[in-house]
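One structure is given below, encoded as structure tokens.
A single protein chain has been removed from this complex, and every other one stays in its place.
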Amino acid sequence: MRTTHPFVVDSADSDKFHEECGIFGVYGHPDAAAHTALGLHALQHRGQEASGIVSYDGEHFHAHRALGQVGDNFSSESVIGSLRGHAAIGHNRYATTGGTLMRNVQPLFADFDFGGFAVCHNGNLTNAYQLRRQLVRRGSIFQSTTDTEVFVHLMAFSRGGDVLDRLVEALRQVEGAYTLVALAKECVIGVRDPLGVRPLVLGRIDAPGGKPGHVLTSETCALDIIGAEFVRDVEPGEMVVLTDEGVRSYHPFRKARSRFCVFEYIYFARPDSVLEGVSVYEARRQIGMELAREAPVEADVIIPVPDSGVPASIGYAAESGIPFELGIIRNHYVGRTFIEPTDRIRHLGVRLKHNANRSLIAGKRVVLVDDSIVRGTTSQKIVQMVRQAGASEVHLRISSPPTAHPCFYGIDTPEEGELLAHKHTVDGMAERIGVDSLAFITIDGLYRAMGKPGRNPLQPQFCDACFTGDYPTELPDRDEAVKQPELSFLAERTAFGRERRVRRG
Amino acid sequence: MRTTHPFVVDSADSDKFHEECGIFGVYGHPDAAAHTALGLHALQHRGQEASGIVSYDGEHFHAHRALGQVGDNFSSESVIGSLRGHAAIGHNRYATTGGTLMRNVQPLFADFDFGGFAVCHNGNLTNAYQLRRQLVRRGSIFQSTTDTEVFVHLMAFSRGGDVLDRLVEALRQVEGAYTLVALAKECVIGVRDPLGVRPLVLGRIDAPGGKPGHVLTSETCALDIIGAEFVRDVEPGEMVVLTDEGVRSYHPFRKARSRFCVFEYIYFARPDSVLEGVSVYEARRQIGMELAREAPVEADVIIPVPDSGVPASIGYAAESGIPFELGIIRNHYVGRTFIEPTDRIRHLGVRLKHNANRSLIAGKRVVLVDDSIVRGTTSQKIVQMVRQAGASEVHLRISSPPTAHPCFYGIDTPEEGELLAHKHTVDGMAERIGVDSLAFITIDGLYRAMGKPGRNPLQPQFCDACFTGDYPTELPDRDEAVKQPELSFLAERTAFGRERRVRRG
Amino acid sequence: MRTTHPFVVDSADSDKFHEECGIFGVYGHPDAAAHTALGLHALQHRGQEASGIVSYDGEHFHAHRALGQVGDNFSSESVIGSLRGHAAIGHNRYATTGGTLMRNVQPLFADFDFGGFAVCHNGNLTNAYQLRRQLVRRGSIFQSTTDTEVFVHLMAFSRGGDVLDRLVEALRQVEGAYTLVALAKECVIGVRDPLGVRPLVLGRIDAPGGKPGHVLTSETCALDIIGAEFVRDVEPGEMVVLTDEGVRSYHPFRKARSRFCVFEYIYFARPDSVLEGVSVYEARRQIGMELAREAPVEADVIIPVPDSGVPASIGYAAESGIPFELGIIRNHYVGRTFIEPTDRIRHLGVRLKHNANRSLIAGKRVVLVDDSIVRGTTSQKIVQMVRQAGASEVHLRISSPPTAHPCFYGIDTPEEGELLAHKHTVDGMAERIGVDSLAFITIDGLYRAMGKPGRNPLQPQFCDACFTGDYPTELPDRDEAVKQPELSFLAERTAFGRERRVRRG
Partner (left out) sequence: MRTTHPFVVDSADSDKFHEECGIFGVYGHPDAAAHTALGLHALQHRGQEASGIVSYDGEHFHAHRALGQVGDNFSSESVIGSLRGHAAIGHNRYATTGGTLMRNVQPLFADFDFGGFAVCHNGNLTNAYQLRRQLVRRGSIFQSTTDTEVFVHLMAFSRGGDVLDRLVEALRQVEGAYTLVALAKECVIGVRDPLGVRPLVLGRIDAPGGKPGHVLTSETCALDIIGAEFVRDVEPGEMVVLTDEGVRSYHPFRKARSRFCVFEYIYFARPDSVLEGVSVYEARRQIGMELAREAPVEADVIIPVPDSGVPASIGYAAESGIPFELGIIRNHYVGRTFIEPTDRIRHLGVRLKHNANRSLIAGKRVVLVDDSIVRGTTSQKIVQMVRQAGASEVHLRISSPPTAHPCFYGIDTPEEGELLAHKHTVDGMAERIGVDSLAFITIDGLYRAMGKPGRNPLQPQFCDACFTGDYPTELPDRDEAVKQPELSFLAERTAFGRERRVRRG
């Protein structure tokens, strides 16, 4: 699910790639909505702009959707109490397409002749724009500007039998990346696209009465928070259906080679999650160690750019033998709404979130470890801050290869032209950022750290298109792959403030 | 447009029939949205639960919709300033069907392949429920629970040519009462159903540059507030199209005899409006005079039940020669949200809004004049209050015939069984209300006061079904005529509080 | 209690004098706060900017104060339920001095060594400014900018014995007009200043258990709303104390001749109230009759400027024999926040609230009856509107003498220089307003209508200073009589929006 450049975000995080969504579904537990809220809270890093939950109580569906964080909107007894039922699905949204319109907040729901249906989507459909045009011509009236709404209109026109048949018929028409969790009257459904670009795991949870409930969610950390047991990853191309009878599995698509997004390990996923059998923390630590081997440097102290650089830093420090210290302190209180108030203090921006620990840095040769460089603006400010704190040398080590290509599969990336690695060599980047040395892990080093013998150029084991430009699906019309629908309505003002439709490209 | 039993309303007004909507559209003025806001403010009596405006600036549509009154939501420069354009339509909603769901607030809008389209509806479609079922089976996904949404889905499936053709094709499939104002890229459209049950007037407004703009709205009082000149009533069955070229008129429906709602004169419309050539104030005054002739009584003072009873009282007083005095004071500050706080003071309810002017009443023979009796609960409380203030006799005169039948054409009326006149004779009603005498104007007296020779029983000159049960359209399935769609979703919590879906019958 | 020029008010009411406060207290009823809320609702016309209630439950005091109307802030069970106790006082504020600062909202409360004390004030202290300066020099720290806070600091420094002694000691030091209702641990106290400028009535209310409770409030309409029985007016210079033992009365001040504000009858009080033995409605009706005798005119119709002009119009019509009709319709939905959105439609201002009933006016000789002319701006617009509706002649009759002098006793009046009657003769006023004739009731006519033989120039029976300039108290320093304290703090932003300190003079 996609959108572009939403709310003002603080200077540091605005210079990252952004995961666009976290999804969660549970079937067979009387606290379905409460567990969904907790699961979404554990997945908050995958989307902070808005959240929604839809539950089903055997007779009616119940919904609550809101802009803002899960803890602010789904923590009260009155909200959770109103989301009755034994089945629920939920979604965290980082708005890439569709702007911050309230009606884009997922789950989307639709009333079919067979009953209600709600759906959450993580990914991006690269042919959504074309499909939407065809659907409108056939009589569909779209209410949102998300690519996700294409699913429900395709289902509405489907002549298939039950909800599963209609969903499959719809899925066969879409291209791109999608991991879905959907809720219908008798079931919760989970689907991963044939390439399995985005993650989806299956868990089991004890429920009163003895029969266990089941959970489908983006990451294992959302199982941990509710005390659910990890069962297995949902396979690429698999459709899993949770009902009163337990778990059924379908493989409605042609078999394909998995291309899981390697950036999930580098930055997006939580370090305490285990995806496709690999611990995210351990992967980052291994990447840090590999990076120390590939790009060693003589220095006094290893300092992570917090928080995402910490595990790779620990690996780098362990491998290099140079001490690891928290030389940059992150202020976790900073909201995303803190605006630098006047021109005279605009340069202070980065310090809202980060401060150099001068006593650790002064006079030292410092190795900073970070996970990626996007536009490079934040790296530049952090390096400057570290130099002002008295570092004698500053070396920057990056635990990913240079990110030179945009993502079309559900990650918010800037235009190619804004990517520092698209415009500059590593030396040019080092100069702009102002470091004594700069090194990225190599693409093969990355694969080695992930336990592979190296990248298989014919059949890469991961989706690494942002590094290599090697996209795992055809993109016949690259301009339309992340294009927003041509809405007649520019915007609607709501009680939440002005809804903005923002355009990409 | 319909719904049932919305917010808690105060004791007095909750015992009235309720007009369900006021509509307004303007084409050809740079302050289109500001004039629409003023027009909706003048039409606030036709719906207080929610309002919305959609404007078009030649390139994009802009919308703002909100629960609450016009003055609270559409008075700020930021709201009006965002509703750019030379054309706009707006709607006040008294929610009868569709509950208080935010997504039911009109104008509804849809993105067709030919572009955006927004529509406001005053009335009720008696076959909406059946049409909706068919449309869902064909692939429509409804977003609201209003009957109005049927129009846009019928248009989406229409294979007609331009927007006018498609609208007419849709209108030919609906039954019931509808007065519409719609906004498309090049025009504002007004339509009255062939019976002309609800009012619609055409006005002209000076605009900068010399070419006048045009206005379509429910009542002339909405022309007065913006200084627009009344041109004429839109005819029953007429479609009027406002464009840059001025006003075009179409008659796409088979000719029918007009059946304008007589209750508009009795209670719904504002006394300063002129509808179908008749002043509402003057009509009420004439009804009061006729009532004095039909049901005279020896008394000391004529006292209106404020505010709606005042013009008929003045007529009754003028005809009878008994002095007219404000013996009941109405507190206009009372919000609709004042809840009687404890059981011990529940009986004080009516006094939140009304207080007897004891010095005028004590020892007097009082004639109370009111416009209608619905459930009779408020009448009973007011009579009791007047007796406690020392009246020696209380006579009640009602400026409408007994309301014994529900309305299916856009007025919120209780179930038949709740109507006092459905269950009791006039004597029985007098006893329950506790008056010394009770009289209603006769149906023929009402027609005489309206300037007719009497009611033509074969071709009644008005819709008077709430008095006579003589409905002007066939109601093949009376249960479904005001039925709500079977939504799978019970409700959604929003920032506005819990959206409620309320059921009728 | 005073302030100046608060929120933007709508065009019509902004051209009136404004009553500044309504007060209410009850002792001996378990629903003390609920009754206080209802009483304040009935007194809403005396102040709409803010309200507050303080209750006492035998152990603790409880408070709720809020900007906005009573029905919006004191209608919920959670608010009323939190205001526990058998005794409560409340206040409606029309902010004349002290701006719209939240901390100025009454009741004010203070913690003395003898316990808590809360107080509400209707009136204005003409030496508050001087007293404040002295108190600050002695060590008082003021928290509000109201004159009312002077009472509590005078009490804090008092060396008197119990709360009554200390209150009397404080009252002996103040000058001007004050009607107070106060709440201490064992009692509710009511006081009128020796001249009795502002009203205060005593009532009795049935309470569970058999022992009646007692009520002190500004007008009898606040007794009616809670079903309380009127006992008597509190006398000028009297202090009434409500306790478990019932009602005690004290006369701690030197005897003076009563000077009740005659404008309470003309405009401020509600028509259903009875003050000092005289029905307000009947007084207005008599004034209208007297005005018809003093200033007759040949005409076709008598039209009130609604709502305040209605009773005098009825009197004028009855005396003159010319028919009374509602020729101007008032839209009660207009909030005080409706801003005219653009310059092009600014001239429409008056129509937000008033519309001429053209069918009644066209071709007629019209007598408009209104209660007063302040700046004259609204009168001018209404006359213009009536002329545009086709009146052949417009005559204006005013049910008060010309208001040529400011009030220093708790009424918000413009600077002298802004009063139309201060700058112009009656003929000049007629010309500016654009009427064919203009007449005010004479000062002696007013006294006659009030049942007096005429005005006693040596000992006027009322305070009529706004007409005569004959102020009932000495005003040694007229500049300071309504002056605001010199606050170091200009303003504080709050959750309610910016608090404004507004200056007068």
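All chains are identified by letter, namely A, B and C, in their written order; residue positions are counted from 1 within each chain.
What we mean here is this: a contact is a pair of C-beta atoms (placed from the backbone, for glycine too) under 8 Å apart; a residue touches a chain by one contact, two chains touch by 3 or more.
This is a predicted model, so every value here is computed, not measured.
J.: May I ask you to name the displayed chains that the omitted chain touches in the full complex?
T.: By the stated touch criterion, the chain not on view contacts A, C.
J.: Quick one: which of C:23, C:88, C:128 or C:156 touches the chain that's been left out?
T.: Looking across C:23, C:88, C:128 or C:156, the contact with the absent chain belongs to C:156.
J.: Sort through A:202, A:266, A:310 or A:367 and give me the one touching the missing partner chain.
T.: Reading the full complex, the residue touching the unseen chain is A:310.
J.: Which is it among A:21, A:42 or A:105 that touches the chain not included here?
T.: A:42
J.: Touching the missing chain, which residues of chain A?
T.: 30-31, 34-35, 37-38, 41-42, 44-45, 48, 69-72, 75-77, 80-81, 208, 221, 224-227, 270-272, 274, 279, 281-282, 285, 307, 310-311, 314, 318, 323-326, 329, 331-335, 337-339, 341-342, 344-345, 347-348, 351-352, 355-360
J.: So that we can see where the missing chain sits, which residues of chain C does it touch?
T.: The list for chain C reads 60-66, 79, 82, 103, 109-113, 115-116, 133, 136-143, 152-153, 156-157, 185, 485, 487-496, 498.
Definition applied: only the chains that are shown with their structure count from here on.
J.: Classify the chain contact graph as line, ring, star, complete or other.
T.: line
J.: What is the distance, in whole Å, between the centres of chain A and chain C, each centre taken as the mean of its C-alpha atoms?
T.: 61
J.: Just curious, how far off is chain B from chain A if you go by their C-alpha centres, in Å?
T.: Roughly 50 Å separates the two chain centres.
J.: Using mean CA coordinates as chain centres, what's the gap between chain B and chain C in Å?
T.: It comes to 36 Å between the two C-alpha centres.
J.: Considering chain B alone, which of its residues make contact with at least two other chains?
T.: None at all.
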